[in-house]
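Every protein chain of the complex appears in place save one, which is left out.
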Amino acid sequence: MGVPLWMYLTVAAALFSIGMYGVLARRNAVAVLMGIELMLNAVNLNLVAFWRYLTPFNMSGQAFAAFVLVVAAAEVAVGLAIIIAVYRNRQSVEVEDVDMLKG
Amino acid sequence: MGNSNLFGLDVLSILVLAPAFGALLVVALPRNPWLGRILSLAIALLIGALAVIVFFSYDRTNPGMQFTSQTQWFALLGSDWSVGIDGISAAMVLLTGILVPLAILISWEIEDRVNVHLALILFFETGLMGVFVAQDLMIFFLFYELSLVPIYFLIDQWGGKNRKYAATKFMIYSIGGTLGMLLATQLIGWTAGTFNIKELTVFWPQFDGTGGTPGIFLGIDVQTVKALAFVGFFIAFCIKVPVFPFHTWLPDAHGEAPTAGSMLLAGVMLKLGAYGFIRLVVPLFPDVWIADIGLLGLNITWAGLFAFLAMLGIVLGAFAAFAQTDIKRLVAYSSVNHMGFVALGIAVMATVYGQAYATGSSEMMKDGIIAANGAVMQMFNHGLSSAAMFLLAGAIYHKTHTRDLREYGGLWVKAPIYGGIFIFTSMASLGLPGLNGFVSEFLVVRGAFPVFTWLTIFSMVGLLFTGAYILKGVRAVLHGPFNMKWRDTDVEIELREFIAIAPLMILILITGIFPNWILYVINNSVTLMMQGLS
Partner (left out) sequence: MVNFNDVNYLPWLIPLGPLLAFAIIALLTNRSRLVPTTSHEYGGHHPDYDGMLVPVVAPWSRVLSIVVGMSGVTAAWLMSLVVFFQGISTSKLGLDEKVFESSRNWLAMGADAFRIGILVDPLTVVMLFMVPLAVMCIFIYSIGYMAHDPRQARFFALISLFAGAMLTLVVADNLLLLFVGWEVMGVCSYLLIGFWYEKKSAYRAAIKAFTTTRVADVIMLLGIVYLHSMTGTLSFRDILYNEEVLTMLAGTPALIVGSWGISAAGLIGVFLIIGTIGKSAQFPLHVWLPDAMEGPTPVSAMIHAAAMVSAGIYAIIRMYPLFEAGGYPHSGEFTLPLLLMAVVGAFTALFAATIALTQNDVKKVLAYSTISQLGFMMAALGIGAYIAAFFHLITHAFFKALLFMASGSVIHAMEHGEHHLHEHHDEEHSDHAHDHAHDDHEAHDSHDAHDHHETVGEPIDRDAVDEPVEPHFDPQDMRNMGGLIRNIPVTAWTFIIGGISLAGFPLLTAGFWSKDEILADAWYVWSETSSVVHIFVFVMLVMAAFLTAFYTARQLSMTFLGAHRTEEASHAGLGGSRSIISITMQLPLVILAFFAIVAGFVGVPPDFPIFGSIFAPDGNPFFNFVKYSLLTEMQPPKPPFNAIPVLASFAVALGGLYLGWRMYGRTPLKAGEPDPMTKILSPSVYKLLQNKYYIDELYVAIFVKPSKWFAKNVVVVFVDKGIIDGTLHLIARVFTWIGDLFKVLNLWLIDGVGDGIPQGIIKFGAWFRRIQTGQVQQYLLLVLVAVLLVGLIFAVSAGFLQAAG
């Protein structure tokens, strides 16, 4: 038991923050998508770490992580499809250019 | 109380309700105009036949209420569905039954929304019949108001150029008039605890503030309340008759209404007012009629005032008719003139009835009965002749599309049959002896002369000008050089119109030569009513 729990958490938090920064600050939609992936993986890291340290006999943490992976894959697929569609229409993948839902 | 039914049926309720069901049926039909026309005519003819049967089954030797029927209707108010007829109502039911099919036949010429139009006429018949057979004040009021609705739409939807104005004026006049009547109805009915007209005519005239449902008068003197209730009824019915100066809705409404509407308006609807006077106002307020009006220090009774207004109606109505250039307005004003005689007769009747009520007898009893006979007769006769006049005015309008008398001229050349009928009907309207109008005018004048001598003499001026405007009408339509504008127009009466007017002409002639066929029935009920007091 060398590495303590807080280290994992710290790494995950850093990862989440980087991902969030990417989502909020990057203008390229693909980069935003990548940021989201980072955030999801940070969550996965937390889930796995908490499972291992707190409830090693209950598999729910692992199961959640597996679900998140599946969802992330689907999301990337859909997200990329949308981005391609937008690109085809607008010749752009800049997030700021896509404001059709403005009220 | 006479026979209560015919063929084991409550015939009067059928007479009232059947037209309404008929109307529903006609509206519900597929939009085929001919189906609607024939069906509505058949319904109206059936109802008319029933009305004729009712009239002739009426036991004339027993002049009280007959065919009576009573069912609980509005228990909270003490109002019942109560119907029945005496000789006066029987004459009016007969008139309604006869005129509606003829009006429907005339309405066949309508091309626009046929079924609705015909259904409205049938619905109108329900309102009219309801008033004439009602023996309950609430029912009376209900049908009295109900009859406004169809005729409003008939004028408003199918009328002439100025129809919106005419319909609105008519509606506001009528509704405004009946407000007071509604209040008075509630007041009387609530005080008496019943709306039964027969019971009310006993209860209300002798009511002195004690007995009945208390607390309604807010501490006001009973006589004042009675006078106010009287005024409520008085104005409502004056507008309907119409008595001068409440008559100005009439030329507009009659002038603008479609032919069938004018026929029924003049033929039957005006009689609602006169009938209201005879059935309600005379027996309910015998004491008020002969009381001074106490206005402007004038020393005249309500009946005297009414007779005065009647005289004005006769005279000014005739003058106004004389000045018209529109054929339908001319005929409309002639109604003011003729209904003035009804009002005069009612004024005499009210005076005599009031005196007889107050003192137990009246030395003018015979005059009163004759005048009342005349008034009811005149209602019936005016129903026939004014309907016929409107029919003829409508017939010529239908062909020439103008109502301007100056546009006709010499039409007798091309329309000999129409001309003959027109003269016949005009003469009936003029009061030619041998035709119906004379009988009733004679009776009214005879009854009124000893009671209101001066007013009768003045009203002779009206009778003179009746001649003048009738001749003016005949002259403008038939006489004079033929107006070449109509050279290629067929102005002769159509077969359908002829069929519609033939029954009227027959009745006009028969009533003129042998008036007793209907007068006998009327007379017995009038006598019972007038002499039932002592």
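Order of writing sets the chain letters: A and B. Residues in each chain are counted from 1.
Note that contacts are C-beta pairs under 8 Å (C-beta built on N, C-alpha and C of every residue); 3 or more make two chains touch, one makes a residue touch a chain.
Every value quoted in this text rests on a predicted model; they were computed, and no experiment measured them.
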Of B:Ala320, B:Ala347 or B:Ala375, the residue in touch with the unshown chain: B:Ala320
Among B:Thr201, B:Thr248 or B:Thr400, the residue in touch with the chain that has been omitted: B:Thr248
Residue touching the undisplayed chain, where the options are B:Leu95, B:Leu148, B:Leu405 or B:Ile508: B:Leu405
For subunit A, residues in touch with the removed chain: 20, 23-25, 32, 95-96, 98-103
Touching residues on subunit B - with respect to the absent chain: 169, 172-173, 245, 247-248, 251, 316, 319-320, 322-324, 365-367, 369-370, 373, 405-407, 409-410, 412-417, 420, 423, 427, 432-434, 438-439, 442-443, 445-446, 449-450, 453-454, 456-457, 460-461, 463-465, 467-468, 471-472, 475-476, 478-485, 487-488, 490, 492, 514-516, 519-520, 522-524, 527
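We adopt the following convention: only the chains that are shown with their structure count from here on.
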Distance between the centres, which are taken as Cα means, of subunit B and subunit A, whole angstrom: 92
